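The other protein chains are all here in position, but one chain of the complex has been omitted.
We just call them A and B in the order they show up, numbering each chain from 1.
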Amino acid sequence: MSLPPPDDFGEERAPQPLPTGLTGVAVALGSVALLVAMATDALAVLGRHFGFPLLGALELVQASVSVAGACAIVCASAAGAHAVIHAVLDRVSPASRAVLAPAGQLLGAAFFLVLAVGCGWIAWDLRAAAEATDLLGIPLAPLRLFATFALIFTATLFVRTAARRA
Amino acid sequence: SEAPAPDAPTVLRYATPYTAGHPLSRADQQWIAHVERISGGRLRIQPSWAGGLISSEHNLVELRHGVVDVATISPIYTRGGTHAIRLQAGFYGGEQSIDDQVAVYRCLQASFPRLGQELAGLVPMEVQGGNVLGIVTRTRPVRRLEDLRGLRLRVPGELVPLLRRLGADPLDMPMADVYPAMAKGVIDGVVAPADTLKALHFAEVARFYNQLRIARGAYPARAISEDSLRRLPPDLERLLLDSRIVWERAVASEFKQAEQVGIDYARGLGMTFVQPDPVAQQRLDALYLAEAAQAAANADHGLPGQAMLRVAQDTLRRLRSGSRPPCAGPAL
C-alpha cells in the first residue's frame, strides 16, 4: 500500500465557513483574547530575562483566558461540537430519535443555563464588592458578566438546535 | 429528607480545601472532637476534606449560600468586598508571635465594625495568624538588605511594594509553579514561612533560609453561616461560639509544630539558616512601617486606614509593655 500523494493533505479537513452574527463576535473576541494572553505571557518571559519585568502579567493572562474560555464554549456549541455517545441514538427508530435528539439538546441548554444562573448570581452578589486584581486593578465584574452572557447565549444555541431537530 | 428523631444529633457540614493530614486539618479535627464531646453528642460535625466542596477562592460566597454550614474561609485572598480585612493585614509590623497577631485582629475588630460587615451573613469561628515569613533563596544568602538587590522572588501580592523598594524583582506566580520554578532557576527564591520548607518541599530546591523576619497579619479563617448558627438551639449556639478559642489555640499550636518540622527537615537536607545582620532587620522593620503608613494614608473604599494602623500599633505596643488590652481577649 502506498501513501496518498502529498497534495491530498489538508483537503479532508474541509475548511468550515467562519461563523457570523453573535457567534462570529464570540470568535473574534475569543481570538483577540487568545493572542493577548499568548503575547503577554511571552513578553513576561522575555522581560524577565532582559531586565524589564512585567509585574501583573499573570493577571492580564488570567483575564484574557477567561474571555477566551467563555467564547470557546460559545464556539463549540455553535458548531455542535460537544462530545456525545451515539451508540443508542444511531440504532433507535426515527420516531424515538425525533424525541431523544431534541431532549438531549434541551438538557444541554439546561446545563449551560444552570452555569449561567450560578455565574450571574455570584456577579450580582459581588456587584458592590469592587472586585479587582491585586497588581493591575483589572475589574472582574465585567468579566463575570461577559461569562454569564456567553453561557446564556450558549443555552439559546442548544434550544435552537432542539427546535430544528424536533 | 425526613425530620430527625427528637434525640438525633444536629449535623453541621464542615468543608476545607486542605487534605486531612494538613496541620490546619489536624487543628480542625481537634475542634470537631471538642465540640462533639462537649455537646454530649448532640452536635455532630461532618467534615469534608479536600473534596472540592469549598473553593479556595469563592468560599465566602459559597458559605453564604449554604453550600456547607461551616468552612475554611480566605477573605485575605478574595479580590473584592474584603478591603478592610486585606488592608489591616499589612499593619502588623513588630509582631512577635501568632498570639500577637490574633490579639491585634481582635482589637481591630472591636474598634472597626467594617471588618465584621465585610463578612455579612457569616460569623467568624477562628482568627488565624501564621508563622513569620522568611526568605527562601536558592544560591545565595541574604544577610543585608543590599543582598536582596536583583533577586527574582515570588512574593505575596501585598508585599510587592516593599520588596520593590528593597531593589528585589518581585513576581507573582501560582504557588504550584514555585517548586519547579526554583528547581530550574526561573526564580531565585520565595518569601514564605518555614513550614513550607517541608510542606511545599522548598528545602529540596533551595540552599538558604534567610531569617529576616517579615511581619504577618491575622484574619478570620473559619466561619459558620449565620443561618446555620441561628437554626441551632440557643445552648448549642452558645457552645459553638465558646468553642472559638479552642479552635484558635489548636491552629496556633499546629502552626508552631509545622514550623519546627519544616526547620528540622530542612536542616536534615543541609539547608543553611541565615541570621540577618541586626541593622538589616531594623531597617526592614522601619521600611515595613513606612509602607504600612503609606498604605494607610492611601486607603480607598472609604476605609479609615490611619486609624486602623494606629489601633494595630497601639495594641502591639501595649502587648510589648506587658499590659494586655481587654480587647485582645484571652492569650492563645
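Brief remarks follow.
Here is the rule we use: a contact is a pair of C-beta atoms (placed from the backbone, for glycine too) under 8 Å apart; a residue touches a chain by one contact, two chains touch by 3 or more.
The criterion applied here is as follows: contacts and distances are computed from a predicted model.
Between the names "Glutamyl-tRNA(Gln) amidotransferase subunit A", "Electron transfer flavoprotein subunit beta", "TRAP transporter large permease protein" or "NADH-quinone oxidoreductase subunit NuoE", the one given in UniProt for the chain missing from this structure view is "TRAP transporter large permease protein". Which of A:Ala42, A:Ala98 or A:Leu136 touches the hidden chain is settled by the complete complex: it is A:Ala42. Screening B:Leu87, B:Ile135, B:Leu200 or B:Leu319 for touch with the missing chain picks out B:Leu200.
Annotation for subunit A: contacts to the undisplayed chain at residues 1-4, 6, 8-10, 12-13, 15, 18-19, 26-27, 30-31, 34-35, 37-42, 44-45, 49, 58, 61-63, 65-66, 68-77, 79, 81-90, 100-101, 103-104, 107-108, 110-112, 114-115, 117-122, 143-144, 147, 151. Of the residues in subunit B, those that touch the hidden partner chain are 1, 19-21, 48-53, 55, 57-58, 61-62, 65-68, 173-174, 176-177, 179-181, 183-186, 198-201, 204-205.
As a convention for this text, only the chains that are shown with their structure count from here on.
Interface residues of subunit A, counted against subunit B in their complex, comprise 48, 53, 55-56, 58-59, 122, 125-126, 128-135, 140. Contact residues of subunit B toward subunit A in the complex are 58, 61, 64, 79-81, 83, 152, 157-158, 160, 169-174, 186, 301.
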